[in-house]
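Quick one: structure below, then a few questions.
Shown here: the complex without one of its protein chains, the others still in place.
A, B and C are the chain letters, set down in written order, and residue numbers restart from 1 in every chain.
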Amino acid sequence: MSEHSEHIVSPKIYLIIFASLMILTATTAYAATVDLDGYFKGLNVIVALVIATCKASLVVLFFMHAYYSTKRTKLIIICGVFWLAIMLFLTMSDYATRS
Amino acid sequence: MQAQLPILPDQASNFAPQVDSLMIFMILASAFFTVVITAAIIFFFFKYRRKAETDIGEPIHGDMRLELTWIVIPLLISMVMFGWGAVVYVNFRHAPQDALDIYVVGKQWMWKIQQPNGRKEINELHVPVGRDIKLILASEDVIHDFYVPAFRVKMDAVPGHYNTLWFRPTEPGRYHFFCSQYCGTNHAVMGGWVTVMEPSDYAAWLAGSTAVDADPIVAGEKLFSEKSCSTCHVPNGTGRGPSLNGIYGGKARLADGSTVTVDDPYIRESLLLPNAKIVAGFVPAMPSYEGQLTEDQILSLITYIKSLESQPVPATGAGVVAAGKK
Amino acid sequence: MHRTGELYGHFQTLEQQKDSATLGMWIFLATEILFFGGLFLTYSINRQTYPGVFADASKTLDLTLGTLNTAVLIASSLTMAMAVWSAEAGKKKLIPVYLILTLILGTVFLGVKAVEYHAKYVEHHIPGLPFQFEPGSTAATNAHAELFFSLYFGMTGLHALHMVVGVGLLLWLLRQSLKGRFTAEYNTPIENVGLYWHFVDIVWIYLYPLLYLIDRHK
Partner (left out) sequence: MATTTTAPVHTMPRDHYLNSTYGIRSWLLTTDHKRIAWLYLAGVTFFFTLGGIFAAMIRVHLLTPSGLLVSPETYNKLFTMHGVAMIFFFLIPSIPAVLGNFLIPLMIGAKDVAFPKLNLLSWYVYIIGGCFVLYSFATGGLDTGWTFYTPLSSVYSNSAVAPAVIGIFINGFSSILTGMNFAVTIHTMRAPGMTWFRLPLFVWAHYATSIIFILGTPVIAITLLLVALERTLHLGFFNPALGGDPILFQHLFWFYSHPAVYIMILPAMGVISEIIPTFARKPIFGYTFIAASSISIAVIGFFVWAHHMFLTGESTYAALAFSLLSFLVAIPSAVKVFNWTATLYKGSISYDTPMLYALGFIGLFLIGGLTGLFLACLGLDIDIHDTYFVIAHFHYIMVGGAIMGYLGGLHFWWPKITGKLYPEFLARIAAVTLFVGFNLTFGPQFLLGLMGMPRRYHNYPPEFQVLNVLSTAGASILALGYLLPMVYFTWSVRYGKAAGPNPWPATGLEWTTASPPPTENFDVTPVVDWEPYDYKNRPDLGLTAPAAPLAPAHGDD
């Protein structure tokens, strides 16, 4: 039985995270209207997904307290994401390498 | 012919001896492990039978060297199995360039086959012995699978895709083929016979047919004008679409800078998804023919375009990097 | 199962009980990742196959409403986090306040979604009903656009269903918190519903760029 260390996150941190999420939302909405594919094919997609991942990480780490939680919880999160990655990556690699 | 298990069907293609040798290797390797383990179990079972009601066994907990041995050795053997299997498979997936192309369309519950000269067959396939044969598999409805046990090869016919299956028949004769992917009610009767003939017999057989079947080149040409393909794809390349003369088998440069081989799947895709791969210098103007052409009609069009391969290359044709075969 | 206070009989301590509940919630969320994952994969493969039509179809979605909803949902995550904080800090009076705020924001999200769905209904963009992408678009374009909207409704619909479940859970929490059940010592239900709510927010954080943003510049 792992000892559950009760860590109370202060509202100030929540507000900072909230503000960051809002800024990132505005950024991604703006970036979508600019043609970044001219620089590098697929850059628009990459930017959109990287920003989404940043936002998701902030939510998981702070709103969901993963940053302060046990290794076990972190392991579960990593497993969930990793298994999703297995499914997406291996399937897409089949499509990408068809002759 | 190489060693063969008595139970297996005749070896009638280039793949049959390859698959059978691999099979014998696998059976021997498996039999070795099965015999060793089973013998050990039976031996221990009798040797260490409980003598007295309250006996206990020796407290042995494990042995690291043994564990490593039986991890590493099976790993090595399995890598040999993988490598050998991979060699056969990679060969199987890469059809030789000069193979004889035969179109095979599966539909519930029959196989429609079209020979290079347009002769059509149903549930019968005639091929010459000693020649590389490439079957181009399509399906009009559900997934089927073309399986010839005597050739030891099979491949799915997937709707919306072209798959290829190649082999070189080595023995004249008649061999069963089956549908091997469950496809509905009459899956079990969706089979027929492959007839492997001497090349001269095959040529005679092919020649004796043109009277009965419509020539697919003629049918394709008719479709080509009926579906208004000819309004844009004019031979000298000045239309809204690229000229199709002499493009088959060559490479086309695309708008995004990449190149694509002009083969059956590409032509099929261009008919159904015209905007997916646009030839450089042209705008995406072609409508999709998805839902308007049967698989048979698509094959006729491909055969027609293929027949243009020998047509003179137009003076101002765009998009053709290297005409003719690679 | 007998119960002593908040402790169920098969657990030894409250701590063990809380530990189990939290672990269970996280495992459930891992399941949910893979559940949505199947849709994400289907979307990605089809988008690669039909980039043009998917871009065109994506552009018919209302970017303003989509962005607004993203902001609303993120705000609701903030209020939810604050509700959890109120419970942990023992501020019993504040819990219902933040729960109600979260409820309001969640309902606004669903309301906006309903407006968007209605617009799609008017435009005949609902798969399964008589579907016409654009006047005069070919059968193939129609089919591929319908595929986009099937995935759009599948993904946002499943997400909305999770929101509805979340609203139900919030209502239950509200009732319990008004009874004063949650304290600094016992607040596992709020914490776990909070985890669920944030997870639903994360799903939207990905749906928003995938459905509304990608290829909008084209």
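By definition in this document, contacts are C-beta pairs under 8 Å (C-beta built on N, C-alpha and C of every residue); 3 or more make two chains touch, one makes a residue touch a chain.
These figures come from a predicted structure and were not determined experimentally.
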Original post:
Of the chains that are displayed, which are in contact with the missing one across the whole complex?
Top reply: A, B, C
Original post:
Of C:49, C:107 or C:176, which sits in contact with the chain we cannot see?
Top reply: C:49
Original post:
In the complete assembly, which of C:51, C:90 or C:154 touches the absent chain?
Top reply: C:154
Subject >> Residue among B:129, B:153 or B:194 touching the omitted chain >> reply: B:153
Subject >> Absent chain, residues of subunit A that touch it >> reply: 1, 72, 79-80, 83, 86-87, 90-91, 93-99
Original post:
Given the full complex, what residues of subunit B touch the hidden partner chain?
Top reply: 5, 7-9, 15, 18-19, 22-23, 26, 30, 33-34, 37-38, 40-41, 44-45, 48-63, 66-67, 70-71, 74-75, 78-79, 81-82, 84-90, 92-94, 108, 141-143, 145, 147, 149-150, 152-156, 158-161, 163, 176, 178-189, 290-291
Original post:
Please identify, in ascending order, the residues of subunit C that touch the omitted chain?
Top reply: 1, 9-12, 16, 19-20, 23-24, 27-28, 30-32, 34-39, 41-42, 45-46, 49-50, 127-128, 140, 143-144, 146-147, 150-151, 154
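Here is the rule we use: only the chains that are shown with their structure count from here on.
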**OP:** Could you tell me which shape the graph of touching chains takes: line, ring, star, complete or other?
**Re:** line
Original post:
If you tally the C-beta contacts, which comes out ahead, A-C or B-C?
Top reply: A-C
Original post:
Per the centroid of Cα atoms for each chain, what is the distance between subunit A and subunit B, given in Å?
Top reply: 42
Subject >> Distance between the centres, which are taken as Cα means, of subunit C and subunit A, whole angstrom >> reply: 16
**OP:** Would you tell me which residues of subunit B are touching subunit C in their complex?
**Re:** 272-273, 275, 284, 287-292
Original post:
What residues on subunit C touch subunit B, complex-wise?
Top reply: 49-50, 52, 138-141, 143
Original post:
Once bound in the complex, which stretches of subunit A touch subunit C?
Top reply: 1-4, 6, 8-11, 14-15, 17-18, 21-22, 25, 28-29, 32-37, 44-45, 48-49, 51-52, 55-56, 59-60, 62-64, 72-73, 76-77, 79-81, 83-84, 87-88, 91-92, 95
